[in-house]
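Worksheet: the structure to be examined is printed underneath.
A single protein chain has been omitted from the complex, and every remaining protein chain is retained in its original position.
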Amino acid sequence: MLEYLWLVPAIPLIGSLILVLSQGKLPELPAAIVGAGSIGLAFLVALLAGMEFLSSGDVAYTQHLWTWMAVGGFSADFNLYLDGVALVMMLVITGIGFLIHVYATGYMHDDPSFARFFSYMNLFVSAMLILVLGDNLLLLFMGWEGVGLCSYLLIGFWYTDTYNGYCARKAFVITRVGDASMALGLFLLYTSVHTINIQDAMGVAQQQWTVSSSVANWVTLLLLGGAVGKSAQLPLQTWLPDAMAGPTPISALIHAATMVTAGVYLIARTHVLYEMAPSVQYLVGLIGAITLLMAGFTALTQSDIKKVLAFSTMSQIGYMFLALGVGAYSSAIFHLMTHAFFKALLFLTAGSIILAMHHEQNIFKMGGLRKDLPWSHALFLIGTIALVALPPTSGFFSKEEILGSALMHEDGGFLLWLFGIAGAFMTGLYSFRLYFLVFWGKKTHDGHEVMGLHLQGPLVILAILALVGGWIVIPVAAVFPHGEEHHVPLFYQAIMLALPILGTLTAYFVFVQQRVDVKALAGEGFGARLHHFWRTQWGMDWLYDQVFAKPYATLARINKNDFIDSIYNGTARFAVLMHSLVSDTQTGQLRWYAITLASGVLLLVTIGVLV
Amino acid sequence: MSVLFYASAFVSVLATLMAITRINVVHALLYFIVSLIALSVIFYTLGAHFAAALEVIVYAGAIMVMFLFVIMMLNLGKPTEEQERVWLKPGMWVGPSLLAAPLLVELVVMISGAKAQTQAGVINAKDVGIALFGPYVLAVELASLLLLAGLVGAYHLARK
Partner (left out) sequence: MPVISLQAIPMEHGLLLAAILFILGMVGVLTRRNIIFVLMSLEIMLNAVALAFVVGGARWAAADGQIMFLMIISLAAAEVAVGLGLVLQLFNRFKTLDLDILSKMKG
C-alpha cells in the first residue's frame, strides 16, 4: 500500500526540472500547465494516499526509498514518513499550493520570467513536501534549507529592483541565524541519542533523558532557534515584512500558508523532546504570546496592505506557538490549517486588489472600493471575519481551541491566555481597520476588477474553506497525547467571544464613524512616539542595527588593513628588503668585483701583519 | 752584478708604470715589453738563465704578439684613444691607489722581515729539465692539458 507516496514530492520536482531545462523558452500556456498541473497532480496523489492511509487505520507509514548516506556508524536513509500531522501538512501544501498556483497563472500573466517563477514555485513545493514527509532530521533539514532557498529566490524574483534583492538577502541571512542554531541542535541531539530518525530519537530521549536535564533544555532551545527564525517569531521576525517584496502569490504560499509554519511543524513533530523540557516549552508559548501582541500593534500602524497581512501572519503564528507552549499540539496544527485557508485567501484577494489598483499597495490611497470591486470585497470580508475569528468561521474554532487550552494550562497558562485575548482584540481592530480603509470611506481612486476563472475560482474555494474549514477533523489524535477534555467556564467563553467583536466595533467607530481622530492622536507628542515605536516593530530593526550591524561595520573598518596579514606581509617585505640590499652589491661591473676582491685581500693581509 | 739588478729593476718598474698609464694600447704594450725584457735581465742576474730566455721568447715574443694581433683585428683607432682620455681622469686613480698603497706597505713590512741572501750560482737548463721530467712530470702533463683546453677554448670563443 501507499507505494506511490514518493510521487507526491517527486511530481513538483519533475515539473520544476522541466521548467528549468526549458530555459525560459516555454510559452506561457505550457509553462502554466506544467507549473500548476504538477501541483494539481501531486494534490490528487496526496488525496488518494490520504484516503488510503485513513482507511487502513495505521498510525504511521514509512516508505524506504534508498540509503542516502552511510559513513562509519552513521547512516541516513531517504525515507518518507506519513502520519496524521504529515498528512494534514501534505494536503495543505499541495491543496492550497495548487489553488495559489492556479491563481498565479493569472497574476503573473505577461511576466517575462513566467516559467522561471513556476520553476521556483514547484521547487518550493517539492522541498516543503520533503520537509514534512522526511522521516529523519537530516532529510527534514534538507527540505528546511530548500524552502529557505526558494523563499530567497522568490522574494528577489524581480531582482532588477535592488530593493527586492536587499529584502531577499535580509530574509536569507536572518533565517540563516535560526538555521545555524537548528543545525547545532540537531548535532547535539545526535550526539545524545545516536540516531537521526525522528521517531527513534524521541523514543530514546524519552527513555534516557531526565526532565529538564541540561541536554534536553539545550536541544529544544536550539531547535526553537531554528523554528523562531523560519516562523518569524521574536526575536528573528524582522525579515517577514520585507519578504513582502516578492510577488503576492509568493506571500500567500510561502510567507503565509506553508513555509513560515514550518517552525510550528518542527516543534509539533518533536513535541516529545519539548515535553522533556517544560521550561523551554513554556518559553515557546511566551515567545508566541509576545510576538502575537507585538505584531498586532505593528499591523495597526502599517500602510502597506501586504505588510499588514504579513504582521497578521506573524501574529497568527504567535497563536500557534502559544498553543505549542501549552501542549495543545493538535490545536496548533488545526490553526495552522485554518490559517492557511483564510490567510491565503486574504493575500490572494489583496493581490487582486493590487492588480485592480495598478500595483498600488498603500491602503491610504485606496478606500471606497466596495462598489468597484464586489468580488474582492466579498472575498476579503470572508477572509477578515475568519481572521478575526468571528463564529462560525474556521478561525473561530481553531482560535477558541487554542485559548481554551491556554486557560486550562496549569503553569502560567492564564498569563498566556491574557496575551491571547488581548491579541484577539488587536486582531479585530487591525483586520477591520484594513478592511474599512480599503473598502469603506471616501473613494479616491478607481479600481477595475480583473476577472477570470483562474483568478476568482481559487479564491471562491478558499473562501468556502475559510468559512467551513472549522468542521474539518484533523486525524492527529494518534500522534499527539490526549489533553483532557476541557470545559471552559461560560464567563471566559463570553470574554473570548466578545473581544474580537469589540475589536471590530472599535475599528468601525474609529475608521468608519471617525469618532476618534487617528491622525491627530498619532501625529504629535506621546502618540507619535508610540506610533513610531509600534510601526518599527518595537524598534527591533533599529536594535539589530545597533547591536550587530554597526559594531560589525566598525570592527571591519578598524581591521580594514588586516593587521594579522601585516605580520606575514612584513616578513615578505623584510625578505624583499634584504634581497634588494644583497642584490645591490651585484653591480655587474668587473671593476667593482675586483675592488671587492682587493679589499678582501687587504683585510686579510692586514690581519696577518698585525697578528 | 748587483748594479745590473738594481738598474733593471728600476727600468722594469718605470716601464710598468708607463704601461698602465698609457692611452694608446700599442704604446702600453711596447712599454710592457720593455718591462719584460728588463725582468729577463733580472732573471739572468739571479742565475736563472733558462727562465730569462723563456721570458723573452714566450712572454715578450709569443704572448705579446698575440695581444698585438688582437689589437690589430679590433682596429682600434683614434676614437678609442679619445675614449681612454675621457675615462682616465686623474680622479680615477685616487681610489685604487688608496687601496693599493696600504697593501704595498704591508707587503714591504712582511718581506723586509725575511733576511736572506740569494745564492750565487747558475741553475741551467739541464737542471731544470731534469727536475721537470723527474719529480714534476705530472705538472708538465697538467700544463699540457691546460694549454690544450686553452687552445680549444680560444678557437671556439673567437669563432664568429
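Letters A and B name the chains as they come in the text, with residue numbers starting at 1 for each one.
Methods note: contacts are C-beta pairs under 8 Å (C-beta built on N, C-alpha and C of every residue); 3 or more make two chains touch, one makes a residue touch a chain.
Everything numeric in this text was worked out from a predicted model, so none of it was measured.
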- Among the options A:75, A:208, A:444 or A:587, the absent chain makes contact with A:587
- Query: Can you list where chain B touches the absent chain?
  - Reply: 1-2, 4-6, 9, 12-13, 16-17, 19-20, 25, 28-29, 32, 35-36, 39, 42-43, 45-48, 50-51, 54-55, 58-59, 62-63, 66-67, 70-71, 73-74, 76, 80, 83-84, 87-88, 92-93, 95-97, 99-100, 103-104, 107-108, 111-112, 114-123, 127-128, 130-132, 136, 139, 143, 146-147, 149-151, 153-158, 160
- Residue numbers in chain A that touch the chain omitted from display: 582-591, 594-595, 598
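As a convention for this text, only the chains that are shown with their structure count from here on.
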- Message: Between chain A and chain B, what distance separates the C-alpha centroids? Give it in angstrom.
- Response: 99
- Which of the residues in chain A end up touching chain B in this complex? 595, 598-599, 601-602, 605-606, 608-609
- Query: Which of the residues in chain B come into contact with chain A in the complex?
  - Reply: 95-96, 99-100, 102-103, 106-107, 109-110
